[in-house]
Structure formats: C-alpha cells, structure tokens
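Below, a portion of the complex is reproduced, with chain positions unchanged.
Each chain carries a letter (A, B, C and D) given by its place in the written order, and its residues are counted from 1.
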Amino acid sequence: MSEHVYKQIKLTGSSKSGVEDAVQNAIAKASETVKNMRWFQIIDTRGHIDNGRIAHWQVTIEVGFTLEE
Amino acid sequence: MSEHVYKQIKLTGSSKSGVEDAVQNAIAKASETVKNMRWFQIIDTRGHIDNGRIAHWQVTIEVGFTLEE
Amino acid sequence: MSEHVYKQIKLTGSSKSGVEDAVQNAIAKASETVKNMRWFQIIDTRGHIDNGRIAHWQVTIEVGFTLEE
Amino acid sequence: MSEHVYKQIKLTGSSKSGVEDAVQNAIAKASETVKNMRWFQIIDTRGHIDNGRIAHWQVTIEVGFTLEE
C-alpha cells in the first residue's frame, strides 16, 4: 500500500444531529464522484444557532484518496 | 445580513453525555442574557476522568452574535 | 490538589461508533497500567473510509495523571 | 500609560468596499458602547461571493481598550 500517491480534498458537511453525521454526509456526497477515499481528518467544527438552540452542525474535513493507477 | 457587526465571546460548557450536549449547554446558558447568537466554533475539547471513565466533557466554543441596531 | 505534579501521555483510540467512544476506549486501555488519570484533551480526530462510509474513528488525546507521592 | 489594564474583545465588521472599511465599520459600531479603545489586530479576513464577484468583506479583529479607572 505504501507506494500509492494520495490526493487530499477539503469538504464541509452539515447535519442537524451532530459531528459524526455531518462528516458522513460530506463523505457520502463526495463518494458520488470520487473513488478510493481512504481516510479523513477533522479540520474545523462549527454550527449555526437559531433561538438559543443549535440549528445545524458544519464540520470541515480533509479526505485522502488514492490516485488511480 | 452582510452589513451587521458581530461580537464573539468564548464559553466552556460541560456535559456527562458528550460533545454536542456540552456545546448546547453553553449556548443555552448564554442565551439567558445574550440575544441574536448566530454561529459557534469549537476551540477546544477536554474532559475529566474518574476511575478510568470519562466523568464529564468540557467543550470551549466561540459564539458570534449580532450587535443590536 | 494544586501542589501535585502531573505527567501527560498521548494516546490514540479507535471506535466504529464515534468520537466519544474512541476516547473512552483509549482511556480504558490506558487505565490497565496507568493510575490517577485526571483529564484529557482531544488533539486530533481522524478516521478511515471504506466504500464511501466511515469505517472507524481514530481520536488522539493527551491524558494527564498525577505522579504518585 | 504602562500601568493600565486592558480588555480585548473580538468583533467582525463587514463592508462592500474592502478590508480597511470593514475594520472601520466594526470599530465605529463598538464605539457606541465601548470607550477608550486603543488598538486593533486583524485575526481573519473572509468574504462572500455572488456570481463570481466579491459581494462583501468580513474582517474579524481584536480590539483593546483601557479598563476605566
């Protein structure tokens, strides 16, 4: 596995329920066009507030994928 | 919305259940005195340990709110 | 409590379910050999992706414990 | 001047024209309620895009002011 070359892209996913779901939403959307995604790293966790309640979470991740042979 | 001026404050909320709940607790407490909160960003996630178990989470956030017209 | 000396170690825990569980797994494993753990701080949150789904989370923490008298 | 105690607050100002104007807008708004502001530091410069053009700038600053004697 060590001789692969990876590319990393930066995505922001949203969710009303929490951090894990926002990350999964970003990865699911990206997987429609990007193949061979292998790992992610959380870069930033934010959210919007409406009337003193968290309205939705926004989590920014970097995703690494193998450049195809 | 773009011509508003926002102020940001730094809060730490606690929870026995996890990250999302600790953030919500901080926002709920602040909303008693601060109006027009719009967004938050997680700055630091810590917690206390008791007998090898997480006793509670402490999450520090920045919260932005509109300065009233 | 203020006159104690603390040591901090860096651990990475894994979980299929999410951030909180990965942290708890790291602390539980460390508690087999380390006594008097008092707090943790999340340093990095990553994960592996398999077929467009999060396969598992990997959370790196620093854990502080009291050096025994 | 050296024996003063200063407090620093974090503000975000907006402008359609550019960085300097967004900073000035934040300071002007804050000066309605905060006295004795002495300096600022730019922390973050962002903006919104509409149809391939910059719609407005959003500049976050820290502002230091003297705590009144």
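Remarks
One rule holds in what follows: a contact is a pair of C-beta atoms (placed from the backbone, for glycine too) under 8 Å apart; a residue touches a chain by one contact, two chains touch by 3 or more.
Since we're looking at a predicted model, the values are computed, not measured.
Count of copies in the whole complex in this file: 12, from one repeated sequence with 4 chains shown in place.
Everything below uses one rule, namely that only the chains that are shown with their structure count from here on.
Over half of the residue-numbered contact pairs of A-B are shared by just one pair in A-C or B-D, which is A-C. With each centre defined as the average position of its C-alpha atoms, the distance from subunit B to subunit D rounds to 22 Å. Looking at subunit B, residues 19 sit in touch with two or more other chains. Against subunit A, the residues of subunit B that register as touching in their complex are 19-20, 23-24, 27-28, 31, 37-42, 63. Residues 18-19, 44-49, 51-54, 57 of subunit C are the ones that touch subunit A when the two sit in their complex. Put simply, subunit D touches subunit B in their complex at residues 9-14, 16, 25-26, 29-30, 48, 55-56, 58, 60.
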